[in-house]
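The structure that follows is given in the form of structure tokens.
All protein chains of the complex are present and in place, except for one that has been dropped.
Order as written gives the chain letters A and B; numbering starts at 1 within each chain.
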Amino acid sequence: MTPLEVVTPTAASGLFGLAWLLIALPLAGALVLLLAGRLTDAWGHLLATLMPIGSFVLGVVLFVDLLGREEGARAVGVPLYRFIETGGWRIDAGLLVDQLSILFVLLITGVGSLIHVYSIGYMAHDPRRRRFFAYLNLFVAAMLILVLADNYLVLFVGWEGVGLASYLLIGFWQHKPTAATAAKKAFVVNRVGDMGMVLAIMLMLATFGSSAFVDVDAGAGQMGGTVATVMGLLLLLGACGKSAQVPLQSWLLDAMEGPTPVSALIHAATMVTAGVYLVVRANAVFTHTEVASTAVVVVGTVTLLFGAWIGCAKDDIKKVLAGSTMSQIGYMLLAAGIGPAGYAFAIFHLLTHGFFKANMFLGAGSVMHAMDDDVEMRHYGALRRALPITFATFGLGYLAIIGFPFLSGYYSKDHIIEAAFEHNVVVGVLAMVGGGVTAFYMTRLMLMTFLGRRRWAEGVHPHEAPAVMTVPLVVLAAASVVGGLVLNNWIEGWLAPAVRAEAHEASLLHFTPVAAVTLLLVAGGVALAWVLFGRRGVPRTAPSTRSPFVLAGRRDLYGDAFNEAVFMRPGQELVRVLGRADETLVGGGWSATGDVLAGLSQVGRRLQNGFVRSYALTMVAGVGMVAVVLVLGRLA
Amino acid sequence: MEPSYYLVLSAMLFTIGAVGFMVRRNAIVAFMCVELMLNACNLALVTFSHAWGLLDGQVASFFVMVVAAAEVVVGLAIIVSIYRTRRSASVDDANLLKF
């Protein structure tokens, strides 16, 4: 295999020396809000909103700077300080601003800022709003550490940091036991993935003596095939945890317990895509291992269908969107697994998905806001009149995700499906089918929510959200529409050096047989949904069904049941048995030793009878014995 | 001078003291028996000192005497106070210090 070209970052100069401010601003916001306490109740949310906006502005400045540079100088290393040095290892905390990470910075701070603005309206009446914004800021900071890190260990710091923020935000309404449980579940399942991630980093350190991207990239060609495979699989495990991919998917649906802006930012647009980022970033590793790359493709394909299936069966609007998120990330991972041909498409879809899914989640939040926090789609219907702006923006997001021609999803998803076909026909067909299913469940969602007859509960008076919430919707909707057009021809060439791929010329009017069939399938999905839900109308309660497909979908394809049967119950049993054994066997064993000794002394203490004369007798006997021994010793 | 006479006497005195201590119940008598044993030891010490022509044994006997005197002071006081509280000087009655 030919050694990969290693991109050595150029030294930071000028504004890039300030790149740490990207992270420091939101971090400072979080600290101020958490430490200053109630003092900041009145204005804390405004401060918190300014912070990611500040980061965004800086990000744009840096991006423009990068745009102006020649291709070879677009990766800028910003060393910060010596993090760990021991033995032969030296791990520096440093930032890497390159073509890949700057796109993420813009996505995170851009979408993040919009969601902060939206939250001002959404959380207006929550007494703990200050904390919410503090956690959001913390999340943005951690996510920026994740994408800006220049080595895997620092990346992992951000990786767990976003996990923490996710934990705090899912469980934001801690008084609800379901929210607390969901938060804990998310963290623990993520920890399983993190275990893979930690092991992968340890393997890197053991193999290369460094965890820096440059060193891993440089050494990747020389490591053994087994090492590469193990490393790839471990990284994939980490990616599965964070990106809610099968088999670590179960936490994402429960994570919808969090406030809706959180679902939009963390569980749709940014954090859950970190797994894709990781796979793309670690391209040097995956290039050298066929097995792990194939595993990535398989995981992506399975999750793509898995999520879509769940999306079809749920009646909870957020859970449909969550299933859809899983499915779309499956697409990205599939693309990332294909290799250099797919990396740019994965990131492309990641960005467009960030726009339209955040848009739809915020739209769902707006709907819930209008419907008194009811999430049951069967209670909606005909909301297009009551919520015109939400309907329009949501509709654009909908068209984008199903791949309506010339909208963003059309380009990004189509590229992936075509790449999948080139990679393997089976995968390609499955990806294409997934596109049809996506159209089906998204159309179902649209029909149940905005069209059809009204099925509102008594006393519900839907009203459009205030401007502070609708403006972000409009911006994101616009991005969903034009994102594909803008990025399509550009992103591949832009990312090529960072992911070591060759750029192809992509055309805006690119049209192939695969695209045609995909469009047909999408149309079929839309039509089917129309037949089933548009024409017939929707009952207010979920119809009982015997269909195993629907039942399985409603129960998240038995993911929880599986975890419960395989891990939870045996684990609980183990803990119980061990707790008892600790008390009886181990503790009891030592106690028994003590009891035996105590019993012996019970016997021995009888000798102390209190009679002076018997003591004297004992003494005389003892002296006699000593005398005898001495005499015998003399004689011998 | 033949030390063996003195040593035999010392051994006899010691034996009388030891046996007396074991068979007699009266605390005063037991006490006297202890003194007897101590003095038997003193006798042996002085005898050996004389036999070897060294002063160490005589010095040691002075120590023993001092200890014996101290013992008398403390011991008699204890016996008196026991007698006062229990109306008995029998050592078998003072057997509370046991398991």
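In this section, a residue touches a chain if its C-beta (ideal position, glycine included) is under 8 Å from a C-beta of that chain, and two chains touch if they have at least 3 such contacts.
The criterion applied here is as follows: contacts and distances are computed from a predicted model.
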item: Candidate names "Spermidine/putrescine ABC transporter substrate-binding protein", "Tryptophan synthase beta chain", "Aspartyl/glutamyl-tRNA(Asn/Gln) amidotransferase subunit C" or "NADH-quinone oxidoreductase subunit M"; UniProt protein name, chain not shown; value: "NADH-quinone oxidoreductase subunit M"
item: Chain not shown, its touching partners among those shown; value: A
item: Residue of A:157, A:298, A:528 or A:617 in touch with the missing chain, whole complex considered; value: A:157
item: Among A:531, A:578, A:600 or A:625, residue touching the chain not depicted; value: A:578
item: Among A:71, A:85 or A:595, residue touching the chain not depicted; value: A:85
item: Residue of A:10, A:181 or A:424 touching the missing chain in the full complex; value: A:181
item: In chain A, positions touching the absent partner; value: 81-89, 93, 153, 156-157, 159-161, 164, 167, 171, 174-177, 179-181, 183-184, 187-188, 191-192, 194-195, 198-199, 201-203, 205-210, 215, 218-219, 222-224, 227, 574-576, 578-579, 582, 586-587, 589-590, 594
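Methods note: only the chains that are shown with their structure count from here on.
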item: Cα-centroid distance, chain A relative to chain B, in whole angstrom; value: 90
item: Chain B contact footprint on chain A (complex, rising order); value: 605-606, 608-613, 616-617, 620
item: Chain B to chain A touching residues, read off their complex; value: 18, 21-23, 25, 30, 91-92, 94-99
